[in-house]
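All protein chains but one are shown in place.
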Amino acid sequence: MRFFSDNAAPVHPKVMEAIAAANRVDTAYDGDDWSQRLDGAFSDLFGKQVRAFWVTTGTAANCLALAALCPPYRGILCHRDAHIEVDEAGAPGFFTGGAKLVLLDGVGAKISGDAAKTACDLIRKDVHQVQPAALSITNATEYGLVYSASEVAALGEFANQRGLAFHLDGARIANAVAGTGESLADLTWRAGIDAMSFGFVKNGGMNAEALILFRTELADEIAVRRKRAGHLLSKGRFLAAQILAMLENDLWLDNARAANAAAQALANAASQRLVHPVEANEVFVRVSAEEAQRLRAQGFDFYDWGPGEIRFVTSWDSEDESVNRLAAALAAL
Amino acid sequence: MRFFSDNAAPVHPKVMEAIAAANRVDTAYDGDDWSQRLDGAFSDLFGKQVRAFWVTTGTAANCLALAALCPPYRGILCHRDAHIEVDEAGAPGFFTGGAKLVLLDGVGAKISGDAAKTACDLIRKDVHQVQPAALSITNATEYGLVYSASEVAALGEFANQRGLAFHLDGARIANAVAGTGESLADLTWRAGIDAMSFGFVKNGGMNAEALILFRTELADEIAVRRKRAGHLLSKGRFLAAQILAMLENDLWLDNARAANAAAQALANAASQRLVHPVEANEVFVRVSAEEAQRLRAQGFDFYDWGPGEIRFVTSWDSEDESVNRLAAALAAL
Amino acid sequence: MRFFSDNAAPVHPKVMEAIAAANRVDTAYDGDDWSQRLDGAFSDLFGKQVRAFWVTTGTAANCLALAALCPPYRGILCHRDAHIEVDEAGAPGFFTGGAKLVLLDGVGAKISGDAAKTACDLIRKDVHQVQPAALSITNATEYGLVYSASEVAALGEFANQRGLAFHLDGARIANAVAGTGESLADLTWRAGIDAMSFGFVKNGGMNAEALILFRTELADEIAVRRKRAGHLLSKGRFLAAQILAMLENDLWLDNARAANAAAQALANAASQRLVHPVEANEVFVRVSAEEAQRLRAQGFDFYDWGPGEIRFVTSWDSEDESVNRLAAALAAL
Partner (left out) sequence: MRFFSDNAAPVHPKVMEAIAAANRVDTAYDGDDWSQRLDGAFSDLFGKQVRAFWVTTGTAANCLALAALCPPYRGILCHRDAHIEVDEAGAPGFFTGGAKLVLLDGVGAKISGDAAKTACDLIRKDVHQVQPAALSITNATEYGLVYSASEVAALGEFANQRGLAFHLDGARIANAVAGTGESLADLTWRAGIDAMSFGFVKNGGMNAEALILFRTELADEIAVRRKRAGHLLSKGRFLAAQILAMLENDLWLDNARAANAAAQALANAASQRLVHPVEANEVFVRVSAEEAQRLRAQGFDFYDWGPGEIRFVTSWDSEDESVNRLAAALAAL
């Protein structure tokens, strides 16, 4: 039973159908009917005029945005456990041309306003030290916590005061919306976000993520950077169609709610052993090596996070039976 | 009737089937069953041990390879009409960190050995001038000509003498194999090619191209560079499955033969007006503005290449009826 | 007798004196008395408020400026014989992060307005082709020709129409001023130049060049880029002092006039053999291999430019006797 990664999940049937339906002749690159509808669809979703670009990975979506928000000779504030720092092979350095990630602390991979302020204040305002140009957060975080709209807004206010652009890694923004019950708009542009990645692949998509610009004047630059980085696919309609299918009737949100609910069931069963509060679709549990082995012997697949910690990730297709069996196994430890 | 671009064509049904069949749970990134079979499948195809990587665009395949073959402070010899020079938004500069494209002449976008030799000889061997590190060719070329195996081998011999790595942009390598009747091995590694892109998207695929390394010691570097450039998709199995479907029973070659045959039919009809010999699936025709308009009025879709020139591109799905009608229209001009 | 390169010349005595006089304790980097006077000194010289930065090479001065004027994903129009293209080891690619040099033709390394217009018009306005962001000229050119103020202004007007920044490689701007008899202001900012290098090393300096910004809002970025590129020297006062000595009593212009006059003497003697008009301090002469050898046998040191061409460069310290002897030898060929 798979609780290893939401990346390993299958693609949602409606997405598969949309891909099949896109298999007819159309203009190449992003001139096709589907791609041309993205700006409108996301503008409706966010309640604000935005520009939207399909890409195939969160790494591309995040790093293209960061390259437009931060020049090569400045820095990006992020949590030291942020995906862009830890798990993207130095992609921000590649896309920005060498900008520096300035690492912040905070519980559960959430950046506290104090940590951001302290880090900024420690930087001398001279040419010898790298001056920050952007602040990047991940919501839901790499540890499955969420920022509330007011928390994001507080960081947005700070970014604004310091002249920092504000970026959101939204690989699991759907889970954050589901987890907080707050609106997409409140969690993003109303809180000061300038650009974000909007993740679909972990949430039922195949290979289409979106890069959303609230600062629409960056669109021309992003379009060129996407091409230059080899991310302008010649049959882009198959990406756009996936995304449109995810947006239709809020499939993205239904999927996230399903994943979050499964995670809550596990959290309830393992409440005494949780490393972090469970607010999205990730569950970090303290176990002994022997306990971990016992769980594996029962057919559960998961990730060894570190000494004495394991990680379960639920997804849109987590089956009740599997979840219930795992919950029972965790409760029985 | 579409003769605009092979990028606009639909995806072959067998590729669509393979994608659908890959929609089950498997490991993320490239650890899945399909991805793990790529090295073997291409090694069989080439008759030599190779390493193969899926990516989503030819730009990525070519530029990742070039970055591994040429350091930032050296140059890449290529034709001045090469796709990497003309149509990739400066991607080689981005991926290599600023390597220089040294532009060569040659009829029909084919590099002549003399042009390569002359260009190299003009470069002073000092630190002031950029020294070349690689030679890149496109086969079939951007104008639909092919290099024969012996022509590639002659350039490979030259590259070897000068200590240059040898790269092949194989966006239409299938059409070159179909057009020359020579073997993949003879057109590539036996002629000295070190690394190449192998195009599938223009030939019936959806969004999977392959980067092939004949110098397999570069594989670790390429794997990291692919991730760092945002080209390691989390559900890579959907790319690998496409490629395996294209290789099965030589679908790639059948598709290319179909496209080439359609182009030959057009070439025969317009033999007095051809700008270039037709050796693959592109047909460049001299027409007046009035003639071009007349063709469009008959429902033919094509590209205005330049003053007095239009381009037709055939593809795996070009229908006999459309081809015949266009041939007749061309003959009637 | 040295006619090889103005880089080989000694340093002017007044510059040596200024260096010696700067050898006292002062603040590090560019906070010292001398460095702090540069902005004012150049603003007086140009008759306009400018920002001025010392660096140690023309390569650094030019490429730092270009990096501020052109983003990594766009292009710089320049002559195909421009120093930044031919003799700086790809430095523009390094400093800009991969911007492309778009090469223009023109007699004597001068860019014609038509060539610039044609090149721009050939670029499709889409994301596939690199769009230019800047135009760069060299005055005096690499072949010793000068642009008049009206010629620069015409290019500046073109740049302005196309939204291009306008850069001047002024390695020999002093010789251009001396050669045209026109003012620095007319040859630079009044003609639309945004940023330039101002060369001193070829003209009597030791190792200090200046980067001048007419768009002063770029100063903060340049200051950081200079540091980041390792060009912020810790004892900058020794560079600033050189430059101030060169500006005092127009030593820069006297030196250039002396060099130009020496070149004119050679030009008059070889008037039937000149490859290019002699408008600054370089003299290209057509000679046979045997004639070149004969000149060398008489003790003249010069550069073999190409088959049948040699280059003489005069400098601030060219001695009348040497010049007269060379003139006689050329006349006697």
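Should a chain be cited, it is by its letter among A, B and C, assigned in written order, with residues numbered from 1 in that chain.
By our rule, contacts are C-beta pairs under 8 Å (C-beta built on N, C-alpha and C of every residue); 3 or more make two chains touch, one makes a residue touch a chain.
Not measured: the values here are computed from a predicted model.
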item: Which residue of C:94, C:302 or C:316 touches the chain not shown here; value: C:94
item: Residue among A:100, A:257 or A:276 that touches the chain left out of view; value: A:100
item: Residue in contact with the excluded chain [from C:8, C:122 or C:328]; value: C:8
item: Option from C:202, C:257, C:273 or C:311 whose C-beta touches the chain left out; value: C:202
item: Selected from B:17, B:114 or B:221 as touching the chain missing from the view; value: B:221
item: Contacts of chain C with the absent chain, listed as residue ranges; value: 2, 4-5, 7-11, 16, 19-20, 23-29, 55-57, 59-61, 63-64, 88-91, 94-95, 201-202, 206-207, 224, 227-235, 238-239
item: Contact set of chain A toward the excluded chain (per top definition); value: 72-75, 86-90, 93-94, 96-100, 127-130
item: For chain B, the residues touching the chain missing from this view; value: 71-74, 97-98, 127-128, 131, 221, 223-228, 232
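Criterion: only the chains that are shown with their structure count from here on.
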item: Chain nearest the global centroid, as defined over all protein CA atoms shown; value: B
item: Contact pairs, highest-scoring chain pair; value: A-B
item: Separation of mean Cα positions, chain C and chain A [Å, integer]; value: 50
item: For chain B paired with chain C, centre-to-centre distance based on mean C-alpha positions, whole Å; value: 42
item: Geometric centre distance via CA averages, chain B-chain A, whole Å; value: 34
item: Sites on chain A at which at least two other chains make contact; value: 224, 227-228, 232
